[in-house]
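The complex is shown incomplete by one protein chain, all other protein chains being positioned as in the whole.
On to chain A.
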């Protein structure tokens, strides 16, 4: 990680994001704020990747940072007092869980149906890139097509998806990353 390798960073993210997100959500029961906390932890990790000296394990560091962020969020009163009261009295799973799971499944469905409607060639390239995390070069080798064709098809796929999903701001965010980090 200390070499500033973005692939190592992505691998690290994939390894820990889920446990961190669940740990945050359990404690604040807020979808958007949980996402934000995970975002901040990793942005911070990336910014400090060259200078950070971690004396404990990386896992302990990440969960320590998570606890710190959660404490800060509650301290900062961004969580309204009434909500905090509610949060502390909520014994287990209820409203928020159901609603928030629905939200993510809807996001996935909107994406999925748009992907299914893509022209076959574009869909293939898109799926290899997105579902299997292949690079353009790997896709080009596997599908026996030039790299610049992969790139063009990906660009077209994204354009179509973006057009179809333009009413969903959140879907736009999900799509954006492939533009930046193909």
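The rule we apply is simple: contacts are C-beta pairs under 8 Å (C-beta built on N, C-alpha and C of every residue); 3 or more make two chains touch, one makes a residue touch a chain; residues count from 1.
Throughout what follows, contacts and distances are computed from a predicted model.
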Omitted chain, identified by the protein name its UniProt record gives, among "General L-amino acid transport system permease protein", "ABC transporter", "Molybdopterin-dependent oxidoreductase" or "FecR family protein": "FecR family protein"
Residue of A:7, A:81, A:120 or A:163 in touch with the missing chain, whole complex considered: A:81
On chain A, residues whose C-beta touches the chain left out of the figure: 10, 13-14, 17-18, 21-22, 25-27, 31, 34-36, 38-39, 42-43, 46-47, 50-51, 53-56, 61, 64-65, 67-68, 70-71, 74-75, 81, 84-85, 88, 92-93, 97, 100-101, 104-105, 107-109, 111-112, 130-131, 170, 173-174, 176-177, 180-181
